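A selection of the complex's chains, in situ.
Order of writing sets the chain letters: A, B and C. Residues in each chain are counted from 1.
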Amino acid sequence: MSIRVGIVGISGFGGGEAMRLVAAHPEFELVYAAGEGSAGSRLVDRFPGVPAKLAELVIEKWDPATLPKLDVLFASLPTGTSAEALSRVPADVKIVDIGGDHRYAEGWAYGLADVWPDRIEGRTRVANPGCFPAATLTALAPLLASGLIEPGGIVVDAKTGISGAGRGGGGGGGGFGYAESNENLVPYGLLKHVHMPEMTTTIERLSGGSAAGLVLTPHLVPMTRGVLATIYCRGRATTGECLDAARRFYAGRAFVRVTDRPPQTKWAAGSNLAFVSYAADPERNLVIAMGVIDNLGKGAAGQAVQNANLICGLPETAGLDGAPVWP
Amino acid sequence: MSIRVGIVGISGFGGGEAMRLVAAHPEFELVYAAGEGSAGSRLVDRFPGVPAKLAELVIEKWDPATLPKLDVLFASLPTGTSAEALSRVPADVKIVDIGGDHRYAEGWAYGLADVWPDRIEGRTRVANPGCFPAATLTALAPLLASGLIEPGGIVVDAKTGISGAGRGGGGGGGGFGYAESNENLVPYGLLKHVHMPEMTTTIERLSGGSAAGLVLTPHLVPMTRGVLATIYCRGRATTGECLDAARRFYAGRAFVRVTDRPPQTKWAAGSNLAFVSYAADPERNLVIAMGVIDNLGKGAAGQAVQNANLICGLPETAGLDGAPVWP
Amino acid sequence: MSIRVGIVGISGFGGGEAMRLVAAHPEFELVYAAGEGSAGSRLVDRFPGVPAKLAELVIEKWDPATLPKLDVLFASLPTGTSAEALSRVPADVKIVDIGGDHRYAEGWAYGLADVWPDRIEGRTRVANPGCFPAATLTALAPLLASGLIEPGGIVVDAKTGISGAGRGGGGGGGGFGYAESNENLVPYGLLKHVHMPEMTTTIERLSGGSAAGLVLTPHLVPMTRGVLATIYCRGRATTGECLDAARRFYAGRAFVRVTDRPPQTKWAAGSNLAFVSYAADPERNLVIAMGVIDNLGKGAAGQAVQNANLICGLPETAGLDGAPVWP
């Protein structure tokens, strides 16, 4: 363990999952943790099952001016707050921003690691994709890159477990309390979700065409983890052609599994895997693409560790090779 | 209580819910119950909380030849088995078939009760819509009838609680066991779901045009009850025009609620209500319609009782006016 | 509908359930609703599925000085706040206090309606039991009254769905957010739960002996509704003797079901029923009593309506005869 790692935003779900993955990583050593809601606590107070080696680490109040020497910083801050905060981190600290402020920002690589690992290697600032874009774009990339679907008019019907809505949003005010959320399926953010711009940009870069008409409809599903994007596209490809394109596109890649069957969210639980599959009907000019991830894995901390591996020159799979939890 | 009612298929979820609703109905008297899996049991053995007046009723093995005198029979049999069985029921017994065999069959009314009550009144054979069509068509009917959307190319992304998959399908074989289904979101039946034909026919009757290109993608959601259909249509209407059309279409109707907010499945839990809402973007030629029901209420037994009310000349709301269970 | 009813605390789960039951009641008319978190909203804004007749009722800010003319007031206020507030309600308004401030308070009947209906009839102030006492005491009453168990040394291992913890307690601070509560079983309040005193008093009144050594251990279970109390008692009775005693004790009573099988929480969902059963081993001087209720039914609003029926001289079952929701 020679790479010194910090995490800011450890009170949130994404930061907590980053802690879990860093703790199990063969090359990373967690030396710094900061969080708004838990400053002053030891890690073991917050995470009773934390490995003993990390139990006594005290969570700090986030202050870029008092950072210890770090090689890598994972930031999992609420959207809108990380841009300013991270601007004050020393340049020699590599940053993976799990939050939303730096996606396609100047100076930052867009960390869609399974699709564009070569654009991430050698960089020092990486912005993790959002969880819906991660599931969607991983499924679409092979089709867009090979021209099997049109880039315009794509409809993304996205479903996420409730941890995807974050910790802060809950509470009594009609938020994500158990009794209100259990046995409830909730569409939200219609026609204006914050993940739209990065999806548009990525679709256009992959296809070279216009993503005009893109639709994203997120839904909260009564489960803790998991994202499924069911994506309706225009195209005349067959199911077999789509599967073949994906198998070629991801050949040799560690984390994307192309499956004949429609993928299920539980397949990815607790892992950095993405599952993609397709069902097409050329007569209807229709391709349905499906992407499944764990929103805290490939949708947040898993992808972040993968990006950190890439920018640190480590094997991409370091610390990420565990099988999903089932059942 | 003067109307003598029977239920066949009482071991299943739809039949059980019919029992609950009939027990609370001011005019219905349950005098006969039959079920494959529970024949020989008393109702109280199967439903420990059944009202005392019904506790000792013995569940029979289904045999049309030994029916007692009935006014109305609710049939909740597996698709494929009810056509033959119900053909032997005496003609003077009114039938509401919750199962799938008689939708748009000759001699049977299609029981989309909130849309076409006048096609149901006076009939003696009514086929209940499937749960996905019930949610979808209730949301679409006002738009199709008023020409606000095109009838072709409609994409229905449908989500159902697991009781929608029925009781028989569960078990060890990768079915709907708790441990495998919990925390899991599962797409299934892509491009070939059994509910497609009745949706196609109804869309065409409502619009007068072709429903070509219709897509239905069902998903199993880890909750017991509830259906949400998120429906993507082509149309240049605004959100306000869609809401207005729905409010006019359902003016004076008891069970459909038109809401500004996207509807949530829990709003309908345990009730016969349907919630519909819309979000449109004329620039993208896009109307998103949403329909929420309880799959065992409006999607099965609630709609069945509403249909029975209509064919018995009762107020449509008899026995169906309870508020949903929340939380 | 001639009895004018008000509800204060309608934003909470208990108050909301009271609204649902009052709306379906044949003699009650809801004319007043007050709530801290929802004042100014219409009922339909808070409960989208509320019956149309109540939809436009505006929720008021609670103020005893501005009450309309009421016959009955249901109060579902946080423990510690209702004593003062309710003292200012006019004497001619009958009150059922679902909250905890008036249990065994002077001038208030203790509303254990299935056990002591005659102590409630004719009163104007009734304090509803807590949900754990309701489940526990309903199961124990027959054994205590007949001397089949000792009143001392009773151990109550109680489990509740998360709505039992109320709405206010949730939120981001480690409370009852979905992601933290799902898949989690949490013991709390060990050796000092607020329901202990009313349980002690009731056990002693029923048995005439000392309840010394009583233990209550509550657990939060990842489900929305339901309470199961598993109760370990000293006694030499057989299982059959316990069941017989309970069947005699509750003969002719509408809401308590004595079952041979261990009861399950779902049996009571959405209803005012209580299920009790017993398993005894005379050789071990052990009787296990089990009580199941819906914490919002018999454990709160259902029992409150039953108590209101008793003090209004109505049939005890008015508005409460619906079967539980299953599944």
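Please note the rule applied: a residue touches a chain if its C-beta (ideal position, glycine included) is under 8 Å from a C-beta of that chain, and two chains touch if they have at least 3 such contacts.
Keep in mind it's a predicted model, so treat the numbers as computed, not measured.
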Subunit count for the whole complex, all chains sharing one sequence, 3 displayed: 4
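Here, only the chains that are shown with their structure count from here on.
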Chain closest to the middle [Cα centroid of all protein chains]: B
Chain pair, most C-beta pairs within the contact cut-off: A-B
Same-residue or different-residue interface between subunit A and subunit C, half as cut-off: same
Angle of rotation relating subunit A to subunit B [CA atoms, steps of 5 degrees]: 180
Averaged-CA centre spacing for the pair subunit C and subunit B, given as whole angstrom: 34
Between subunit A and subunit B, centroid-to-centroid distance (C-alpha), Å: 38
Distance between chain centroids, defined by C-alpha means - subunit A, subunit C (Å): 44
Multi-chain contact residues (two or more partners), subunit C: 13, 163, 183, 224
Residues of subunit A defined as touching subunit B within the complex: 155, 157, 159, 161, 179-180, 182-188, 190-191, 212-213, 215, 217, 219, 221-226, 228, 230, 232, 262-266, 269, 279, 281, 284-286, 288, 290, 327
Residue numbers on subunit C that touch subunit B, as the complex places them: 13, 16-17, 19-20, 23-24, 47-52, 163, 183, 224-225, 254, 257, 259, 261, 263, 267-271, 273, 275, 321-327
Touching residues (chain side subunit A, partner subunit C) in the complex: 13, 37, 161-163, 167-173, 175-179, 181-183, 222-224
